[in-house]
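Quick notes on the structure that follows.
Missing here is one protein chain; the remaining ones are kept as they sit in the complex.
Every chain is named by a letter (A and B) in the order it is written, and numbering of its residues begins at 1.
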Amino acid sequence: MIGRVGNAFEHAAAWLLGLLWVAPLLYAIWAAVHPQGYSVRFDLFAPLTLENFAAAWDAAPFARYFLNTFVLVTMVLVAQFVLCTLAAFAFARSEFRGSGLLFGLVLLQLMIMPDVLLVENYRSMRALGLVDTILAIGLPYMASAFGIFLLRQTFKQIPRELEEAARVEGCGTMAILLRVYVPLAKPTYLAYGLTSVSYHWNNFLWPLVITNTVETRPLTVGLSVFASTDQGIDWAIISAATLMTSAPLLLGFLMFQRQFVQSFMRAGIR
Amino acid sequence: MQGRTTVHAWLMLSPALLLLVAFTHYPAIATIWHSLFSTPRGSRPARFVGAENYLALAEDPIFWQALMNNLVYALTTIPLSIGLALMMALWVNGKIHGRTALRIAFFTPTVLPMIAVANLWLFFYTPDYGLLDQILRTLFGWGPTNWIGRTETALGAMIVVAVWKEAGFFMIFYLAALQAIPPNLCEAAAIEGASRARIFWRITLPLLGPTTLFVLVNAVINGFRLVDHIIVMTKGGPDNATALLLTYVYELGFRFWDTATASALTVVLLVMLALTAAVQFLVGEKRVHYR
């Protein structure tokens, strides 16, 4: 009896928390499809409109920003996969003098995030002549301690016998990595890839500092133009812009939710 | 043979190491170096000033307030977001109705850009007709509260947004770990008459140890790094009530153009992160079985 009441209570709590967590999204949908005057009043019979989307789309070159973000996210992801795979493989399978210390140095980046080093990294980018390029937004994140750490864990779990079998068949180190390790680590790549994409899709401070023009700005910096207005906040347009810009990620998660969780599970982050 | 493997290893490591050194280790050291010089202005070049920038920080009341705020911010967001994440994971791992919908609900904050969502939160916190006040009025008949315009509530309001943003992300890690626990382990315990609470404390939680360490590392970093919403919503105000170390770095470096003091402050931030990292790994090593 107590169990059932407790259970119902727990259900209610879970749902309440879920509602709370999704509230900003629900509100954004409400505000985006109603005229501006209804952003702060909830009336079941409020007229529907798509004008906010049109206005938001019109207010900034979002097509260009989408392209920039897409280029940025793809570039970072590909670079992270390549660099982290190589490094993780080296850490997982070769014991050499100083590898422990080196791994410690890599893990340092888990703590010292590039955001903390804004000023110095800006200086470096200027010295490299990379200020206001998409490359500069991505460069500090390409070698990721998080990625190296995750992949190393996964690679270590792969039985040595598989590697030895491939070696008997005459595969070199690179071939073993590509044919044995990478395919078996697919879930890790998916899990890490999704985290990386959602991180860089939403990263703001560093892109804000390092970009100057429409040609390089990602979506988030484009979105910030709505935030800094002289004339007060227009929630209807901000909501429309938010939905527009995060729709691809939201849909992606909706569709791949199951695989996402499962891949995390298999990735051995536990 | 050993030699060739080492060469291979170094070849494979070098691209990642090069970038890590260039954009993590070098700037960290350069920050320390520049923190010992004055800010160059117009025609006046930088000159060596020793610890002057640090002394200036020590005398700066805003620095101390930002430091205190940041400690409060970190010490509340870390346990809250981890605790909630674990609770969420337990819920959506069990036989709850609408499990998939709940998972998606908990995860949405992760995919929404903070810079835009912060403006929506601004509406939630707006006095009187803001969503929070509308709900509190309907439920309890409370009057309007100026959530982010008062010293007492502003930092709390920022903490809520941070926890909201983080918990769902950490939930995914716990969920994956929970699904990897063999179900027969808990069933066996249940048959022997162990209560749910006992199973949780004696079996589930210890098995989640490595995940917790991993999540903790991330939560600590975010406790110092997650400031986007503060820059949008309060810019550190009112009267520095929500100023954190990183927002103050941004203000010093990119609004006051005082790059020297900004560097000194960054060093303080790095030292704090390094200290917590060291403590975590020392404690973690002992208590968690990591492979």
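Heads up, the rule we're going with is that a residue touches a chain if its C-beta (ideal position, glycine included) is under 8 Å from a C-beta of that chain, and two chains touch if they have at least 3 such contacts.
Going forward, contacts and distances are computed from a predicted model.
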* Under which of the names "Sigma-70, region 4", "sn-glycerol 3-phosphate transport system substrate-binding protein", "Aspartyl/glutamyl-tRNA(Asn/Gln) amidotransferase subunit C" or "Copper oxidase" is the non-displayed chain listed in UniProt? -> "sn-glycerol 3-phosphate transport system substrate-binding protein"
* For the full complex, which residue in A:46, A:71 or A:131 touches the chain that was left out? -> A:131
* **Residue among B:6, B:146 or B:179 that touches the chain left out of view** => B:146
* Asked: Of the residues listed, B:15, B:98 or B:127, which one is in contact with the missing chain?
  -> B:127
* Which one touches the absent chain: B:64, B:201 or B:256? -> B:256
* Structure fact -> Contact with the hidden chain, among A:7, A:74 or A:212, goes to A:212
* Structure fact -> chain B residues touching the chain left out here are 41-43, 62, 122, 126-129, 143-144, 146, 148-151, 234-235, 237-240, 251, 254-258
* Name every residue on chain A in touch with the hidden partner chain. => 36-37, 40, 58-61, 122, 126, 129, 131, 208-209, 212-214, 222, 224-226, 228-233
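Keep this in mind: only the chains that are shown with their structure count from here on.
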* To do: Determine the centre-to-centre distance between chain A and chain B, using the mean Cα coordinates as centres, and give it in whole Å.
  => 15
* To do: Enumerate the contact residues on chain B facing chain A in the complex.
  => 2, 5-6, 8-10, 12-13, 15-20, 22-28, 30-31, 34, 84, 87-88, 91-92, 96-98, 100-124, 126, 129-131, 164, 167-169, 172-173, 175-177, 179-180, 208, 210-211, 214, 217, 221, 224-225, 227-228, 231-232, 246, 249-250, 253-254, 259, 262-263, 266, 269-270, 273-274, 276-277, 291
* Parts of chain A lying in touch with chain B, wherever the complex brings them together -> 10-11, 14-15, 17-25, 27-28, 31, 39-41, 82-84, 86-87, 89-91, 94, 96-97, 99, 102, 105-106, 108-121, 123-124, 139-140, 142-143, 145, 148, 153, 156-157, 173, 191, 195, 198, 201-202, 204-205, 209, 219-220, 223-224, 226-227, 233, 235, 238-239, 241-242, 245-246, 249-250, 253-254, 257-258, 260-262, 264-265, 267, 269-270
